[in-house]
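Structure below; questions to follow.
Every protein chain but one is kept in place in this view of the complex.
All chains are identified by letter, namely A and B, in their written order; residue positions are counted from 1 within each chain.
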Amino acid sequence: MTPVLDIDDLRITYHGSRGPIPAVRGVSLTLDPGETLGLAGESGCGKSTLAAAVLRLLPPGTEVTGRILLDGEDVLTMGWGRLRAVRWARASIVFQGAMHSLNPVQRIVRQIAEPIVLHEGVERAAAEDRAVELMAAVGLPAWRAKSYPHELSGGQRQRVMIAMALACSPDLIIADEATTALDVMIQAQVLRLLKSLVAERSIALVMISHDLSVLTDTCERLAVMYAGRLVEYGPAHEVFTTARHPYSEGLAGAFPTVGDTAARRRPRGLPGDPPDPAALPGGCPFHPRCPVALDACATTDVTLLDVRPGWRAACLRVPATKEADV
Amino acid sequence: MSTTESPPPPVPADVIKSSGSERPQSARAIVWFRRRAAFGAFCRSYAKHTSGVIGLVVLLAIILATVLAPLYTDRADLNAATAPGGRMESPSGEFWLGTDRTGRPILTMIVWGARVSLQIGLTAAVIAVAFGTVVGMVAAHYGGWLSWLLMRVTDWFIVLPAFILSIALVVALGSASKWVIITAIALNSWATTARLVRAQTLSIEGRPYLERTRALGAGDWHQMTRHVLPNLMPLVLASATLRVSAAILSEASLAFIGLGDPRSFSWGIILARAQAEGAVSYGAWWYVLPPGLAILALVLSFTLIGRTMESVLNPRLRDDR
């Protein structure tokens, strides 16, 4: 079976006025049809860059190497015409901040219908009928079709974005901080909706957030990014409850689940700030902030090590913790 | 928080005075040091804009040519009685840009005319910007009905066709002397500055350090002159530069339709005379082309400088996304 998304050794470097800034530094990932993956990390760790790269939406002048296969086709080498055909039809994105992601002067039905007209060549009226159906699927009443974005609440706008993402029945949806701006109640509703919609249509989902507990709720697997690299990758629940990388552990501790007694004794939050991508510390980039750093951490460039099949972590302590686990 | 480490430029001078008598520098020295640093940063940023540098070079060249005019031209040539050339001579080795109907050399006319155009343009712009700044600051600082009234008047002046209003004023005042023209131009170009200054003052007054000065009992005058005005200065200067462009164009246009000092040699007057002496139908391009190009060069240089200053000072426009 061809994976929906197959990223191999992806490296992305921005070239700004201050010199090159490596945002993603060698990430490999695969996603099978219908699978759900949570991608976690602090702001600036490269997770949104990664998402934008899947549809080649990075600003011109950005250096991208490696391979991104969508249904077996390399996104990075395809021609512009092919790329435009693949965008939204194969993979779509639910962008963060739905206020600015919707065109403020177009009615929402037209915005949802736009990709249908574009990719399936149907009449606009027919496409708008389908858009209204999609709105119903995300729980928006039909009379809202003629509304403008500013007339909707934050939650409703995010539903519009989801309806839009579903429009061309893609194989993959990337939700980039899709619920971050919403308050907790709405966030839960939107998440539940998104989860059930991708499940019933067997669409693969990559969900990006800094909130590990949200990702654990929604996704089967979890990938944690730090300073442009994956530092842990494994089954969602295990990574959340018994993280092997101190950074994942810190992230999990920042969002404790109610009723989880073990969480109370875990260290809370993370000391310090995320590193400046233009000047990363040597060795393991996390070592200056790591509560359990060894001397070797400052000099060794740690790669992902197997915790057990399907679960890997980039920490020198992994073999040790593994023994302790047994 | 130590005041010397608090971020951007203006430091409440009185705060330092009260606490820092043992510091080696005086409060004033610190403030000036910081202003010099900010000015240095401004210059470095300005130098990166090619168009701004070109504008500055052109302007300096024009000013130099104007100041040195007595060295290479003779003012007496402009007297119709003692004019050296023949009637409407085309350009030659002796008269590089030809002569007018009474034989006066066009080049000398333009070089001396620069004084009038520069003088009127600069004076009108300075008056307009000074007036606009005061109105804007007062409207922002005091608020209430005064602010409402001032802004209504400002809006009214912004909407009206300024040139028509200037013409009406000059006609009504009867004489087209230098000061009447300056007043007419200034009166119709202060409004944009007032609006800009009001918006800026409001945002500056919202900053925390001004609340601190107010809490320390600083009066309106102190707040305005020591804290608001220094912060406004760069933007006001940028605005003034753009005003100069507009004022020079207004002066030329007024002069062209006959509302200029007929004894002077402003570039607009030269063109009006060219029109009246039939240079256009005569095909005397040397009489028509150079004065206009001079206006264009001067206006464009001020425009380029003003725009560059604006984009250096306004990070939103500078931001190259």
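The rule is simple: a residue touches a chain if its C-beta (ideal position, glycine included) is under 8 Å from a C-beta of that chain, and two chains touch if they have at least 3 such contacts.
Definition applied: contacts and distances are computed from a predicted model.
From the set "Dipeptide transport system permease protein DppB", "Aspartyl/glutamyl-tRNA(Asn/Gln) amidotransferase subunit B", "Phosphoenolpyruvate-protein phosphotransferase" or "HPr family phosphocarrier protein", the protein name that UniProt assigns to the chain left out of the figure is "Dipeptide transport system permease protein DppB". The missing chain, though absent from the display, is touched by one residue of B:45, B:66 or B:275; that residue is B:275. Of the listed positions A:6, A:42 or A:114, the one in contact with the omitted chain in the full complex is A:114.
Only one of B:62, B:78, B:150 or B:288 touches the absent chain when the whole complex is considered: B:288. Within the full complex, the residue among B:27, B:69 or B:167 touching the omitted chain is B:167. Here the missing chain is touched by one residue of B:59, B:204, B:218 or B:259, and it is B:259.
One chain is missing from the display, and on subunit B it is touched by residues 51, 152, 156, 158-165, 167-169, 171-174, 245, 249, 252-253, 256-259, 268, 271, 274-275, 280-281, 283, 285, 288-289, 291-292, 295-296, 299-300, 303-304, 307, 317, 320-321.
Although one chain is hidden here, its contacts on subunit A can still be listed: residues 52, 55, 57, 84-89, 92-93, 95, 97-106, 114-115, 118-119, 136, 138-144, 148, 150-157, 164, 181-183, 186, 189, 193.
As a convention for this text, only the chains that are shown with their structure count from here on.
Centroid to centroid, with C-alpha atoms defining each point, subunit A and subunit B lie 53 Å apart.
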